[in-house]
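All protein chains of the complex are present and in place, except for one that has been dropped.
Then we have chain A:
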Amino acid sequence: MTKGFLAKNPSILIFLAALAAFTLLVTLGSEALGLSFISTSMVKTLGKILCLCLVALAMDLVWGYAGILSLGHMAFFAVGGYMIGMWLMYARTEEIVIAALAQSPLPATPEEIRQGIATQIFGVVGASDFPPIWAFAHSLPLQLILALAVPGLLALVFGWLAFRSRVTGVYLSILTQAMTLALSLYLFQNDSGLRGNNGLSGLQNIPGIGEPSQAAVSLWLFWASALALACGYVLLAWLVSGKLGSVIRAIRDDEQRVRFLGYSVESYKLFLFTLTAILAALAGVLYYPQAGIINPAELAPIASIYLAVWVAIGGRGRLYGAVIGAALVTLLSSWFTGGRVPDIPLGFATLKWVDWWLVLLGFGFVAVTLFAPQGVGGLVDKLQGLRNPDRKGAPLGPDDGSLQEKEAVE
């Protein structure tokens, strides 16, 4: 079975090899273990990009394979980040408070410690008590479970409501976008219990492991992200190569027909939606310790649209496309906005890329949608000599952009 699976999908081995080589390169170049030609902040950026690739994989599964354009997966990503951020912030503050209370003449009582942590964390929003949602923040295992369970449950409930009432296509997109907006507006309030627009900060310090250098921490998180990406990729590749993959592609191409064939379309969609939400949350759990700070702006609806943009540019309906798209666009974006691209003097004005990068991205994206719906992944088809079948003008399916494997291979 395993042999057949890998043999049928040589792209998995290529991907894993490339990822391993990349990880090795970064490890060798890092400041912690290697030759120090890659700065710690660069290692963090690369680690974050790996996490974004993972969430792009999830998006690709739900959009490229199942045809559900969800504009809410970055919300699941951020909720996962919030959940792990709660533990990071609690445990880190606990260390600080205990150290501070050790100066006092009497040994500290548990109440004093808890009160001290609450004052430290919630002082900025004018509160000094723990809201109920922080009940499990003291425990890493519980909070890790929550980090995956809360987004998963959210996706399950939302998906059940939406798919049950047959909300499809653009309506579903708008509805998921509304959900994201509602979540972000909720978190923006000061009494949401998650520090309002201050968000959670200081997440780059991992508590409970002494005082290792940031260089070491960044490398560990980079490895964790690479491992998560590899596992996620293999899992999703295995998922879509089997029967389930065929059914969800069929749902994308003609939902009605699959339903009449006797499949429970809603269950398939709900399963995928929830699974990808959990994957997105996992990516968030790994992302935010590297980013160091999380606030409600991370959940803004626009973040989820960017996610769709990455997947579309990389190429839908192929897992490596999502990874390529996310990596390419985020790298380009940090290159352009980092001020490392020389400005172009136009005589009457200077084209500053920091200001004009988004314009370029926007129009570039329009161009990709119009002229290369298969994105960067389309180039791979060209290399392999695959051609779209000539249907004499009739469409291949409702989603021309997605790779329609079996038919495309002639």
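Quick note on the criterion: a residue touches a chain if its C-beta (ideal position, glycine included) is under 8 Å from a C-beta of that chain, and two chains touch if they have at least 3 such contacts; residues count from 1.
Simple rule for what comes next: contacts and distances are computed from a predicted model.
Not shown: a single chain whose UniProt protein name, out of "NADH-quinone oxidoreductase subunit J", "Amino acid/amide ABC transporter membrane protein 1, HAAT family", "Penicillin-binding protein 2" or "Nitrite reductase large subunit", is "Amino acid/amide ABC transporter membrane protein 1, HAAT family". Although one chain is not drawn, the whole complex shows that of A:Leu6, A:Ile96, A:Ile133 or A:Leu181 it is A:Leu181 that touches it.
From the options A:Leu33, A:Leu358 or A:Leu379, the residue with contact to the unseen chain in the full assembly is A:Leu358.
Here one chain is not drawn; of A:Ala108, A:Ala127, A:Ile206 or A:Leu332, the residue touching it is A:Ala108. Listed for chain A, the residues touching the missing chain in the whole complex are 67, 69, 104-112, 158, 161-162, 164-167, 169-171, 173-175, 177-179, 181-183, 185-186, 188-189, 191, 301-302, 305, 308-309, 312, 355-356, 358-359, 361-366, 369-370, 373, 395, 398-401.
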